[in-house]
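Only one protein chain is missing from this complex, and each of the others stays in its spot.
Chain IDs A and B follow the sequence of writing; residue 1 opens each chain.
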Amino acid sequence: MSLRRLSQLQWVGFLAGGTIWFLEYLAGIAESQAKCNVASSRWNLPHDAIQIGFGAFAGVIVLIALAASAVVFRETRHHEEYDAPPQGRLHFFSAAALGGNVIFLMIIILTTVATVVDRTCHVA
Amino acid sequence: MSTTTVTERVDRLDRMWTARPGLLGWLTTTDHKRIGLLYFWTTLVFFGAGGVEALTMRTQLIEPNSHLVGPELYNQLFTVHGMTMIFWFIIPMTTGAFGNYLVPLMVGARDLAFPRLNALSFWIFVASGIFLYIGLFSGFGPDAGWFDYVPLASKLYDPGRNIEFYTLAVIFNGMSSTLTAANLIVTILKLRAPGMSFNRMPLFCFAFLAASLGLLFALPSLTADTIFLYLDRNVGTHFFDPSHGGSTLLWQHLFWFFGHPEVYILIVPAFGIATEIIPAFTQRKMIAFPLVAIAELLVVFIGFGVWAHHMFATGIPTTTLIFFAGATAMVVIPSTIQVFAWSTSILVGRPQFKTPLLFIVGFIFMFVVGGLTGIMFLAIPFDQQTTDTYFVIAHFHYIIFGAAVFPIFGGMYYWFPKVTGKLYFELPGQISFWILMVGTNLLFFPMHIVGLLGMPRRVYTYPANMGWGSYNLAETIGGYITGIGILVLFANLVVSYFRGAPAGPDPWHGPTLEWSIPSPPPEYNFAVLPVVSSPYPNWDHDDRELDGRRLEAGEGLLDQGHQQRVSALIDGWRVGIADMPHSSPWPIVSAFVLTLMFTVLVVEKFVVAAFLAIVLLATFLGWHSKEPQEH
Partner (left out) sequence: MTEITAETLDPRARERFPIGWWGMAIVVASEGTLFAMMVGTYFYLRFRTPVWPPAGVPKPHVLVPAVVLGCLVLTAIPMRLASVAGQAGRLRATRWLLVLATLVQAGYFWVEVWSYLEDLEKSTPQRDAYDSIYYTLLGADHAHIAIGVLLNLWLLWKLRYGFTQYRTTALRAISFFWLAVIVMTVVVILTTLSPSFT
């Protein structure tokens, strides 16, 4: 694989997971607020379906980011993290992104499952 | 090129970079090291003030039914104590003092990217602190808690000028922090030494990059919030007034969108300090370098997703709260990655438990204790039981004092030889650590118990029959022991400054670039701008020998002007040269005008404030009359 392609994959792996988690997170909160607030509750949003949709879409993007990181990590496995760029930098970012994307995936799964299982608009 | 010629060129560098002598030199300086020291001394004054406030409160609580201070003053004390320690001590001590002094040295630069902006940032910071304390000493200190909840902070319940001092001081201080953050970000991104690609950047710089990005994106939320509150109180708007369509919870959302990332902004620089001290005193590189680097960034990034875990008791539906609980659960993972990396690096290295490393070990312990109680709060029912009790105070003091301030103390000892050129005395250093370790745990640990027993926070006294007296007595004793520990620490540093043995350039065999130059560093930092091939460049002897040969050959001195090399964003290649500004009177003049503007806003003189805004713009014209070039 060319260095240019690997570099693109490296940035997808490093940036896409975090970005999509934060967007899914904000959208999820906004939807839950719209569902449970007095004024917007009359819209009757299908909460579970929307949240599952958000979670599934974000989860797929994070998996893509994870796969991109894994490919770059594998392609640069003979390099050390301190090696000269671009190979060293590719290896470093892909290793970092592998860790980060697993965390993002866990947050998305955790919150999606929890908000669907939880009694909608219930106040603890 | 002859040696004499090189010496002359280095002398020329020295003349070009040396600041004006005397007081005027300090008032107009744009040198990052001088500004770092100014931050250091100023933040220590505020630390002292915050400490006196804390001890006054602890003395008040030493026994039931005490009336050393009345409820009004007590309200102001705990509010100003919180504000001081967060906004006027830890943030300016980390980003302002440590960041200013060390980041350019670690990335191999001669100054920060925007030196005059750096000076402005410092003078705004000083003015904002004076502004806050003028409020306190005139009886109008902020008094609704450091998070200043409405409706308590609304005009109806707090009709004095106290909250004006809060809103304006916070906005004022936020401007300073934003400017410092901007400067550190651009310096780290654009002024790195040749070869210092992201994968070769010291972890300290990752931490300061993370903290600066956090400040940049968190502070606007607080600014918006405080502007809304100022308008509600002084113009008559209704942002937080439910009777006119506003919302009291809006304050909390906006505040905590800033406030929780703020916690990570406070501790991540401490992580960075730990990642420098551990390699130096174990003589081994940090394990899991990429994971620690990403963990420093992730802690702040995910930290933006946890804000409403401060609002679990406000009646928000769990449908929404789950998102915050989920993020709170997962932000533990990057923190834990770092705890394991620090611990393992110490265990598999050859640790020398000198004072700086002792403080880091103490920090790890305190961070784990504070972290474990933090995890407990993500359980919504537990959080609701302990909200607004001393359990919360215990938790966040373990984090903020244990995890943020302990590494700052460790960092003071670690870089003391670099800044002063003297070694500190080791035995008193270790004694100060143990006194502080005992004192802080005695001070904060019983707060867990007394909190679970139901003692609410922010009460100025309590009845005798609650069973809280002995715990409070122990806490107060712990508070005074902590105070003694801090005095021993600073007494040691002061005596060491006058009596300490010469340190030489590298007493610890430190890993990063600041240890490759004399102590204290020359005005121009590096005679030859260094080349780098790892995050531990001072241990790369070939590179440092190459620097020596380049100096002998007169290569890379950049002595044709007050110059700094500019590097590419990602991989650190050299891409240009920038002329850096010399000392300038405009930053302090602009800060003075801005201070006048904020002062008249307290008393709602809007027309005068508008006039001063025009004067401020005029000072910026003077500021830009000199044009440092970028080639």
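The definition used in the following text is that a residue touches a chain if its C-beta (ideal position, glycine included) is under 8 Å from a C-beta of that chain, and two chains touch if they have at least 3 such contacts.
Note that the structure is a prediction, hence the values are computed from the model and not measured.
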In the full complex, displayed partners of the excluded chain: A, B
Given B:74, B:88 or B:114, the one touching the chain that is not displayed: B:114
Residue among B:139, B:576 or B:622 touching the omitted chain: B:576
Hidden-chain contact residue, picked from the options B:194, B:305, B:407 or B:587: B:194
Residue touching the undisplayed chain, where the options are B:568, B:593 or B:608: B:568
Sole contact to the chain not displayed, among B:16, B:250 or B:375: B:250
For chain A, residues in touch with the removed chain: 30, 33-34, 37-40, 84
Footprint left on chain B by the chain that the document does not show: 113-114, 117, 178, 181-182, 185-186, 189-191, 194-195, 216-217, 219-221, 223-225, 227-228, 231-232, 235-239, 241, 244-247, 250, 253-254, 257, 531-533, 540, 542-543, 546, 555-556, 566-568, 571, 573-576, 578, 617, 621, 624, 627-631
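Note that in this section only the chains that are shown with their structure count from here on.
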Interfacial residue positions of chain A with respect to chain B in the complex: 18, 21-22, 25, 28-29, 32-33, 35-36, 47, 81-86, 88-89, 91-93, 95-97, 99-100, 103, 106-107, 110-111, 114-115, 118-124
In the complex, chain B residues that touch chain A: 195, 197-200, 289-291, 293-295, 298, 301-302, 304-305, 312, 315-323, 325-327, 329-330, 333-334, 337, 380-381, 384, 533-535, 570-572
